[in-house]
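Showing just some of the chains, left in place.
The chains carry the letters A, B and C, assigned in the order they are written, with residues numbered from 1 in each.
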Amino acid sequence: MQRPSFASRFGEPEESELPDDIRTIYETNRAKIGFVPNVFRAYAKRPEHFRAFMGYHDVLMKGPGGLSRAEREAIVVAVSSENQCQYCMTAHGAALRILGKDPMLAEQIANNWRTADLTPRWRAMLAFASRVNERGFAATDDEIEALRAQGFSDDDVWDVAAIAAFFGFSNRMAGVMDMRPNPEFYSMGR
Amino acid sequence: MQRPSFASRFGEPEESELPDDIRTIYETNRAKIGFVPNVFRAYAKRPEHFRAFMGYHDVLMKGPGGLSRAEREAIVVAVSSENQCQYCMTAHGAALRILGKDPMLAEQIANNWRTADLTPRWRAMLAFASRVNERGFAATDDEIEALRAQGFSDDDVWDVAAIAAFFGFSNRMAGVMDMRPNPEFYSMGR
Amino acid sequence: MQRPSFASRFGEPEESELPDDIRTIYETNRAKIGFVPNVFRAYAKRPEHFRAFMGYHDVLMKGPGGLSRAEREAIVVAVSSENQCQYCMTAHGAALRILGKDPMLAEQIANNWRTADLTPRWRAMLAFASRVNERGFAATDDEIEALRAQGFSDDDVWDVAAIAAFFGFSNRMAGVMDMRPNPEFYSMGR
């Protein structure tokens, strides 16, 4: 069937109206992957929100820390799968296939991290991310200790939780915007 | 019993080690309300996270838009109550009592927004915030229309959802940090 | 906004029509705390129900036994919070602030007993009360043993369960009556 062509149900600005910093990000994306992911087009409608969202995103996903880029994407995919977020499963599924260099494992995590072929470190990490995703989450000391026993530092625990919780927020923003995945994502990294 | 004196289970930096921008925020808070809310002390351990969190917070809670300051706090209290977040119920409960100028209503919303004495506008707003807070949230066109019928613009709908979802994220960060409310909050605005 | 002035959606009798025993209870309350709690005004519509409810209430909350008055109120507040009962959280929240002599702890239990600063005895007690509050509750021998290990006698276990379950009943009666908290409760014991 014919697909909706919008990025968000709230619409998006003309590119000619974009502030310079956001236009630059559009151009960087086009240069790097050939298109502008719809999450940028959706948030561009409100530049202050765009900057706050992308700024925080980059601290969590690209900032210094003990988690690899692939591990961070695995958390996003596992949580987005539990929240059944159409946009994030598609866009971050692609990212995990590429950064994780194991497309089959990426698919398994998108399906169900519990039955994916995980190392003990990844299993502990995704189990905790899933706990964070529960309503009313509050960690016990024992849960924190269990992660430390797997080699995660305090900052690593913070990062697992922050990535899981931030994408719980992001999943819901995609849900209010009816954010649609760009068609290009579906085949990336296969 | 004796209370734990920490702001977060991950500890906090010495004030002498704070970057200038964060120290200024500490001082502003002391001047204004007499103490530094523990959410600042907890995030100060990682300045980049502090700045990203507070920056986004201010866009949502203090930025331009159709929602009053009290309405924004009401969303935070309603969602934090559903997530049973100890820190946010206490700190934002105080904020709602003060900004909303109706401490009894603030208490009712903290108890259960469904049985609080709400105007139709607030009832629609909190019902939608609660929906956003559900796992797997994705809004239907009908739900968006129902809010528009109550006078909410597209940007207002975005803001209700963003505040509800951002504090779902914030509630979970408090849950991983075991963030403790400052004692001062309990009696503010009563 | 203007608040509804009723005690219950089913109405209440004129005081002139009250049976003597119930009028005496009204007068005792006015003498002691300055007003008649709405739970009395709501049940007074049907005197036989009033007597059965208050009689059982007093056996549970004032009868002999190993639980202190504050402990009994803590159970009521924890269960009523999980059931989000507007009336009981307000009225028994006030009672717990006064009887427990620790208003901050009372507030924490109303927010979420799991993250309140509890002694091990109170934690075991409220964890069991919360279990009783689950649909389909049936205690295993191990659960009973865990409470005995914390010093609770058989009668104490009975009392924890009976108070938790009776207020689950009471919360639902408030829910059918749309029982409104008296304004006086909000500030008592702060």
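Quick note on the criterion: a residue touches a chain if its C-beta (ideal position, glycine included) is under 8 Å from a C-beta of that chain, and two chains touch if they have at least 3 such contacts.
Because the structure is predicted, anything quoted here is derived from the model rather than measured.
Within the whole complex of this structure, the shared sequence is present as 6 copies, and 3 of these are drawn in position.
Here is the rule we go by: only the chains that are shown with their structure count from here on.
Looking at which positions face the partner, chain B and chain C present mostly the same ones, since more than half of the interface numbers are shared. Set against the C-alpha centre of chain C, every other chain centre is closer than that of A.
Distance between chain A and chain B, defined via averaged C-alpha coordinates, is recorded as 23 Å. Between the Cα centres of chain B and chain C there is a gap of 29 Å. Among the residues of chain B, those touching two or more other chains are numbered 84-86, 175, 178. Residues of chain B touching chain A in their complex: 9-11, 46, 48-49, 52-53, 55-56, 59-60, 63, 82-86, 132-133, 135-139, 141, 144, 154-155, 157-158, 161-162, 164-166, 168-169, 171-178. Within the complex, the chain C residues that touch chain B are 1, 3-4, 81, 84-86, 89-90, 103-105, 107-108, 110-112, 114-119, 178, 183, 186-187, 190.
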